[in-house]
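A single protein chain has been removed from this complex, and every other one stays in its place.
A and B label the chains in the order they appear, each numbered from 1.
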Amino acid sequence: MKNSSPLGMILALTVTAVVIGAILAGFYQLVEPRIEANRLAEEKRAIFSVLEGAETYDVIEREVPSDKKGGEIIRIFRGLDADGRTVGYAFIAEGPGFAGIIRMMVGLNFDLETLSGLKVMEQVETPGLGNKIGEEKFEGQFKGIAIRPRIEYLKNKKPVKPNQIQAITGATISSKAVVDAINKRVETILSVLGPQAAAGEG
Amino acid sequence: MASQRTLFQEFKKGIWAENPVIKMLLGMCPALAVTNSAVNGLAMGLASTFVVICSSAIVSIIRRFVPGGVRIPTYIIIIAGFVTLADLFLRAYFPVISKALGPYVPLIVVNCMIMGRAEFFASKHPVVPSILDALGTGTGFVWVLVVLGSIREILGSGSIFGVTLLSERIYTPWVVMILPAGAFLSLGLLIALINYLTQRRQGAH
Partner (left out) sequence: MKILLVFISAAIVNNFVLTYFLGICPFLGVSKRIDTSVNMGLATTFVMSLAAAITWLINHYILIAFNLPFLQNVTYIITIASLVQLVEMFIRKSSPSLYRSLGIFLPLITTNCAILGLTLFAALREYSFIESLSFGIGAGAGFTIALVIMAGIREELEFADVPAPLKGAPMTLLVAGMLALAFMGFAGLLSV
């Protein structure tokens, strides 16, 4: 091995870093379209799983004020049936769960009063407990649930009102995270859709 | 001690005698973290094997050009580079597995097994033995992870590689096995079992 002259050391490090950096940049360019395509495909699957009866969808984009700097662009997926009529609206809600960020696709019925479904897309909750939010047993509770005044969860009790679900036993935090994220997002979505729906679109 | 081992022996030692997880106690973080199912263990094992082979190969090729003082940082950059390649590859072509392994793929960088092979072997040996040494270590890593993953999956979910063996009707899964506690217990008992078998074999001689 060469003796450790400072110039030699700096050269070795720099060359290595530059070469590795270049390889990574190149490979990233190569696969990034594919990674993006995967994400879109997953999004599409989620949209169709929460909007029953939808054959296609189009995208409504609006800018809304948010606590981040500048506004935020909201994307609402309007589901259309075979005759082009609106069946409902799907949107992404996310919020911090117990172990990480939970990302889900929420379906809102055309009546803007009830949800048409929920699909948890990304979560890293505790296996066997919190990650049950991704199971049909939990997600199914949101089909047809009333969103007014807001969605509530009950612990260890069966829901009695149309806007309630039962939290997962031993995973209240994860369940609460889902409910909070949906409630928060629904407000924003309704503020965007309200005027449009009233104008009789779809 | 200049070991005049054959190429095959360089490969073989990583599988049992110098197995990274059960003998050298390296690479335990991933061994515990992603073995909640057999397929996750396999994927992590293969990804790590890819990184250790590529890193050892490159380290061996450039070993005469790297000044001693910056050995470790240079190896770190190389290892981190290959880990990122593996991560990007999984995210592009196997997104489901990538999600399952989650943040533990980037953590392959600090899998001491990889740096260990680079520093203790690849930096002092030619390319072909280095690759075989890395391949042996990787194989040893893979089988331990698959075994561990299978045990935890069978006991914790009643399935193996996603195929249900014990349906919920006849067997209530020990959920703890797919939780962290189960990981520690499984690995501890596995190593104890192997120690026991090793000691018995030595005792018999």
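Definition applied: contacts are C-beta pairs under 8 Å (C-beta built on N, C-alpha and C of every residue); 3 or more make two chains touch, one makes a residue touch a chain.
Predicted, not measured: the structure shown is a model, and the values here were computed from it.
K.L.:
For the chain left out of this view, which of B:Val52, B:Leu88 or B:Ile131 touches it?
P.N.:
B:Leu88
K.L.:
Looking at A:Pro6, A:Gly21 or A:Gly53, which residue reaches the missing chain?
P.N.:
A:Gly21
K.L.:
Contacts of chain A with the missing chain: which residues?
P.N.:
Touch with the absent chain occurs at residues 17, 20-21, 24-25, 27-28, 96, 98-101, 126, 129, 170, 172-173, 176.
K.L.:
Which parts of chain B are in contact with the chain that was left out?
P.N.:
Counting over the whole complex, chain B touches the hidden chain at residues 25-26, 28-30, 32-33, 72-73, 76-77, 80-81, 83-84, 87-88, 103, 106-107, 109-112, 115, 176, 179-185, 187-189, 191-193, 195-196, 199.
One rule holds for everything that comes next: only the chains that are shown with their structure count from here on.
K.L.:
Report the inter-chain centroid distance for chain A and chain B in whole angstrom, where each centroid is the mean of the CA atoms.
P.N.:
33
K.L.:
Please output the residues of chain A touching chain B within their complex, sorted ascending.
P.N.:
1-5, 8-9, 12-13, 16-17, 20, 23-24, 27-28, 31, 34-35, 38, 42, 122, 124, 126-128
K.L.:
Which of the residues in chain B end up touching chain A in this complex?
P.N.:
36, 63-70, 73-74, 77-78, 80-81, 84-85, 88-89, 91-93, 95, 99, 102, 156, 175, 178-179
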